[in-house]
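My questions all concern the structure below.
Apart from one protein chain that is not included, each protein chain of the complex appears where it belongs.
So, subunit A:
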Amino acid sequence: MKWQVIFPLLIFLIFIFLVGLWSSRKIDTGSSFLQDYFLGGRQLGGFILAMTMIATYGSASSFIGGPGVAYTQGLGWVLLAMSQVVTGYFVLMVLGKKFAITARKYNAVTLIDFLKERYNSRWVVWLSSLSIIIFLFSAMAAQWVGGARLIESLTGLSYLSALFIFAASVMVYVVIGGFRAVAVTDAVQGGIMFIGTMILLAAVVVAGGGIPNIISDLSAENPNLITPFGFDGGLTPLYVSSFWILVGVGVVGLPQVAVRAMSYKNARAMHRAIIIGTIVVGFIMLGMHLIGVFARPILPGIEAGDKVMPMIAMEVLPPWLAGIVLAAPMAAIMSTVDSLLLLVSSAIVKDVYINYIKPDAKEAAIKKLSFAVTALLGILVCIMALSPPDLLIWLNLFSFGGLEAAFIWPVVLGLYWAKGNRFGAVASMITGTASYILFHTFYPNALGMNTVVLPIALSLAAYVSVSLLTEKSAPAPAEI
């Protein structure tokens, strides 16, 4: 085992753990437990809001999977990854003040609360709870596996003990601290992701003998690596552009991201978060994917893409610094997992249990139940992660696209289009998710675009046409 690498990682885990515990002490003082536990009492400031959005969104695929593909594909994949700069400003601008104000009017704590009040329909609540629970559970399992694999490869521990360490360090603060602990630890983790990217990018450029040298090495190996078209010319402009939907504007429809757009304190926090978020997400995406490309001449011949990032960090940095930098992907994974865990828990406790099973549950009982469900979910994911599925990015993108296709129109048009109604929302969710699964299975990358594009278009068509067709029989929305 490489103790010099393990030591900084261990300090990082303990530090996150303590920050989580510290921020969870505040939870008893809040007025409403649910609002506090699942939404941090809507008190996030600009910096924490920006960081928690980025950290939740930036996951194993930004730090491990993405740079691995960039290593193979060259600059064309960095170009593709830069479509994610959009997420820094678009989500908050589009959901924006309307979402924040409406969520307060509805007293909504979860995204599903918002949909419930807006559409006034059991079907919308059940469908959205179900898709959140299924899709995010699988996304969480994939991240969990990624986290454990990373610890395994860095420390030489067995997969089982790595999984245990990872699970224990995340679960404790999420279970007792709720949203505020998640958001505050996300801010720390986002900071580590930023600094880690900066250090590693600089070190890789130096190790490769400067950027001109690296680029000419790449071009000598295969000129395609420095074109926008990928190593074999297979990245068409249409295909690369279609990622603007999947990892750019479509992110508005991700419940784990959207819920954060109702957690901030005031307009000033939102304004700051837009600026900080754009800078940080752009820098991390550009930096991490460039690292993947630049790693190629330094360490040629790596077969498994997922190993590129850990291997290059160990190659170009002294061990103790590699330990600090490798805390960045660790942070990315933890910060995604903690948000997903809490969101799935909120779907079960708030959206299903309190809405339909026991609406008159007492505050103390809700509190106990929330802790119990969150803990139980964590343990369940852990058990699922024991026999890990191999395709980390695949699972991750599957849940990603499925949720986007389900939620984007019911949320966005629900906010801005008064004629949208419950029938349209249900039709759009079913069309979006079902067509995504069908396309994924039978006709992936249809018409040369990422699989998510057509389902999102279909679900838009379903939302608009069904809403208009049923205009007379549907009641007007509660308030828009």
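The definition used in the following text is that contacts are C-beta pairs under 8 Å (C-beta built on N, C-alpha and C of every residue); 3 or more make two chains touch, one makes a residue touch a chain; residues count from 1.
Keep in mind that, in the parts below, contacts and distances are computed from a predicted model.
Asks: There's a gap in the complex where one chain should be. From "Cytochrome c", "Urea ABC transporter permease subunit UrtC", "Putative membrane protein YhdT" or "Aspartyl/glutamyl-tRNA(Asn/Gln) amidotransferase subunit C", what does UniProt name that chain?
Replies: According to UniProt, the chain not displayed is called "Putative membrane protein YhdT".
Asks: With respect to the chain omitted from the figure, which of A:R25, A:R122, A:H271 or A:K368 is a touching residue?
Replies: A:H271
Asks: Which of these touches the unseen chain: A:L18, A:I101 or A:L386?
Replies: Within the whole complex, the residue contacting the unshown chain is A:I101.
Asks: Using the definition of touch stated at the top, determine which of A:L201, A:V249, A:A425 or A:M449 touches the missing chain.
Replies: Only one of A:L201, A:V249, A:A425 or A:M449 touches the chain omitted from view, namely A:V249.
Asks: Give the residue, chosen from A:S219, A:N355, A:N445 or A:T470, that touches the chain omitted from the document.
Replies: A:S219
Asks: Looking at A:G147, A:G282 or A:G432, which residue reaches the missing chain?
Replies: Residue touching the chain left out of view: A:G282.
Asks: What residue numbers in subunit A mark contact with the hidden partner chain?
Replies: Touch set of subunit A with respect to the missing chain: 45, 75, 78-79, 82-83, 85-86, 88-90, 93-94, 96-98, 100-101, 104-105, 210-215, 219, 223-224, 226-229, 237, 241, 244, 248-249, 265-269, 271, 274-275, 278-279, 282-283, 286, 416, 418, 476-480.
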